[in-house]
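Here the complex is missing one protein chain, while the rest keep their positions.
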């Protein structure tokens, strides 16, 4: 059973630039990808490491907050930091991102405030941040539906004339994130149809984390997931999702294609969800420790740390600062999440429509009146 | 514009056994397919020819009946007879067929009565025949939804233990028909997901007739349609849809795979809708005569006639008999379709549910009472 | 006013044309809407005039059409999606219900969804299955959507322009049985106010209120003619919208007439008439001389064409209901 999860093409070659032990991988096949990371300095790598560490800390704190009853639910991203940070770091600021609901690492890179990221999970907001501020859309909970939104957005970018301008500050692309399970949904497949036919500048970034809640990838597909794109005429690639440099490189390639007018790309990042599906889930019911151990040894953060050390890019003072930064993040989350209040009751009716709607207006007025009246009635009600 | 319709992979090699001039095609690649038709005698070929001619006549008569106001609508199959008859003839009686709405040739082969085939188009029935009698499901008008029904049916066949028994009288498979446009629907793609994961004995038979109403195949895909199956791990093949022997051969291969437990296959039959989309359609608005002429020279019936003549399997007496049979079919359709009455008003409420439903029962009773009362009232109503 | 006699369908064409002209971020999307001009020719000529990037022939996938329209809206475009027939909107139901309707709310108003979904709906044209249905109740129950249906060419023109201009998603239901009916349309009028949420008294009267929308307004008006001949004065209220519903106009009428019959093609059971009846009864309890009665489709799938005239609410069935109301 420990191997079942990785049945679908675990023997398929994937783009890898850094081995689990932190050594650079140099093959004839990955030469073009090596070129794409050649310009990254030690500082760039440390920045990615920082993003990954802060994302992991965010995850741990959020999980703890949920345990303490401060969040209704939380979906852990642990293990997927390389896929998220690597792809996220390849984006230009003007590129637009459609996450699913587990892309905390992407949000970290894009600069979405950590407290805002938890409003949804606290049950205080259905979204939580302003998408325009960071060109990062809200989380989408209905599996796969954002694939179409991303494709449509990319069709808008085409109409804005922001593809193939040759200006790296203007050319714009879209990245949509979804999981292995999501590939079974009609919407993801229709997204590929529309993207292919329109040659839309969108990257389909599938994190194959081996599980869709309790179902292994073998319940969704019988060939490696990255093959899916090819059937639609969308160039496709499988990448080691625990190798942040490889994820950066394949995303950079896909974005270059999109920016220059080459159209969509399908990326499968082969990774692992190290935690539970959400805090409501109990993975011991469906997967075994051997499998978890196997992947623990491939922890993406450890791998990048090893690379930094191997290349003398590790700096103890910097590491200590990062520790302190993570500490401060944790402290801030513990404090500020608790302080998030509840919206006023009337917020229930706000922004259902942009313009007045008679029924909403009446019901809002009715509830306000009712609440006012029953406020005074409290004692009477208790008597009942 | 004449070429736009065949843009998507018209240069892709396809399985062909008979050239447009009626000569057998012998290549190294088609050897296995040649083997699959080697056993077909002149009589077998004449039987296929007969099916195709009767299907064409059915089409012409139905079109004429629609023009005369006897049918509400009719969807012509002209040009697709080889794809339909060739695939249909490869089926075993116990195999189950899910047609779309244009598979008059498949219905011909399966033995669905010609008058029954027109009940739907007359507006007299939403279906028209008993699926169990010929193992042929009703037409489905919501594009693509039958792909899932077929896959589910095939999953039932698996559970019945009727796959891989080795008994050709028992092994059972399913064939689902749909068009090039349908490949864009989520349901067709989900059908491929479910079929692949379950290794279900189902053949996805896509007739790429170059058009989805007014949209050429280039609006649905940017690579040849048969590629689609491969992305799901479903073996796929493109066949010359105007070559009845090639269609027979690829379907026989796919069915053998399904029957023996090898799972699903995706077939793209490259063909052409020679008529309008339906009798409501006006193809002159979106395609040109040059394209129609190109395909008229590739008429599948002419091709089989040429083959029969080339191989001395043509027999003038038989041809005259077939003419007479077609005449008789036409005569029967003209007579019996006109005689199809309307169901009684109360039929509106029949079979909405299998067991009593209070609202249906009340409304049925109400309408009966109302009709009875207003019958007597007729004069009064006119006065109104 | 420079009125022209236009068919209902053509009035929509002209409304779309005006919208495309006045805002270059307006797009039309759908199956066969380009070169063919749509199966009802409502978009006839528009691709020629506005190009393939603004009048877009999409792949055959309704979820894809609405889902990409949502994405386009996020990028600032205003898409008008054509669904080919009523029965084919359901593959898009998820995108409409869970995404389009809720995106603004989910984002606390930061994201806007100016998307129009045009659906030719209703029966009476002798069509095959899935081509004659009336699904309005299935949209009206979902908050975040506006659900409207015009009954005259002028309203068709005014309402499509208002729908395209609306920052909210609008389900715009076109009574396809009326497409070929003609009437005067003033194409030069300024964009009309309130047409997406104010009912219209289509005919004043004093004895009974007939509430209708879309295709049944004509039915109600014919019934009112017949009633007038018998000395009964019927007021006809054209709701125009079923979300929101302009109850003040209906209630005002029923308070005066004391009787109310609601007419729609959709099945009565759990249909829009239930909402109207419930609410009118709440507001007019002491004014009502009879319960609000409903005339509409039966709780059965839309039947075969040969039976549709027995299924649809006819003038006679409206008169029958009025008789029952009057004799209560």
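The letters A, B and C name the chains in turn, as written, and every chain counts its residues from 1.
As a working rule, a contact is a pair of C-beta atoms (placed from the backbone, for glycine too) under 8 Å apart; a residue touches a chain by one contact, two chains touch by 3 or more.
As the structure is a prediction and not an experimental result, all values here were calculated from the model.
Colleague: Check each of C:15, C:267 or C:313 against the chain that is not shown and name the one that touches it.
Modeller: Touching the chain that is not displayed is residue C:267.
Colleague: For the chain not shown, which residue from C:54, C:130 or C:317 touches it across the whole complex?
Modeller: Once the missing chain is taken into account, the touching residue is C:130.
Colleague: Of the residues A:23, A:72 or A:324, I need the one that contacts the missing chain.
Modeller: A:72
Colleague: Can you tell me which of A:59, A:125, A:171 or A:253 touches the chain that was removed from the display?
Modeller: Of the candidates A:59, A:125, A:171 or A:253, A:125 is in touch with the missing chain.
Colleague: Which of B:30, B:100, B:145 or B:271 sits in contact with the chain that's absent?
Modeller: Candidates B:30, B:100, B:145 or B:271; residue touching the omitted chain: B:145.
Colleague: Which one touches the absent chain: B:197, B:276, B:301 or B:337?
Modeller: Touches the omitted chain: B:197.
Colleague: Contacts of subunit A with the missing chain: which residues?
Modeller: Within subunit A, the residues that touch the unshown chain are 72-73, 120-126, 141-143, 181-182, 184-187, 212-215, 219-220, 280-281, 285-286, 342-343, 345, 347-349, 352, 357, 359-360, 363-364, 367, 370-371, 374, 381, 384.
Colleague: Determine and list the subunit C residues touching the chain excluded from the picture.
Modeller: These residues of subunit C touch the chain that is not shown: 87, 90-91, 93-94, 97-98, 101-102, 105-106, 129-130, 137-138, 140-141, 143-144, 242-243, 266-267, 269-275, 277-279, 281-282, 285, 290-294, 298-301, 328.
Colleague: Name every residue on subunit B in touch with the hidden partner chain.
Modeller: 96, 125-127, 130-132, 137-138, 140, 142, 145, 147-157, 159-160, 186-187, 190-191, 193-194, 197, 350-360
As a working rule, only the chains that are shown with their structure count from here on.
Colleague: Which chain lies the greatest distance away from subunit A when centres are computed from Cα atoms alone?
Modeller: If we average the C-alpha coordinates per chain, B ends up farthest from subunit A.
Colleague: If you average the CA atoms of subunit A and of subunit B, how far apart do the two points sit, in angstrom?
Modeller: From the centre of subunit A to the centre of subunit B is 44 Å.
Colleague: With chain centres taken as the means of their Cα atoms, state the distance from subunit B to subunit C in Å.
Modeller: Averaging C-alpha atoms per chain gives centres 36 Å apart.
Colleague: Mind pulling the residue numbers of subunit A that touch at least two other chains?
Modeller: Residues 186-187, 190, 193, 197.
Colleague: Pull out every residue in subunit C that's touching 2 or more other chains.
Modeller: 58-59, 61, 63-64, 91
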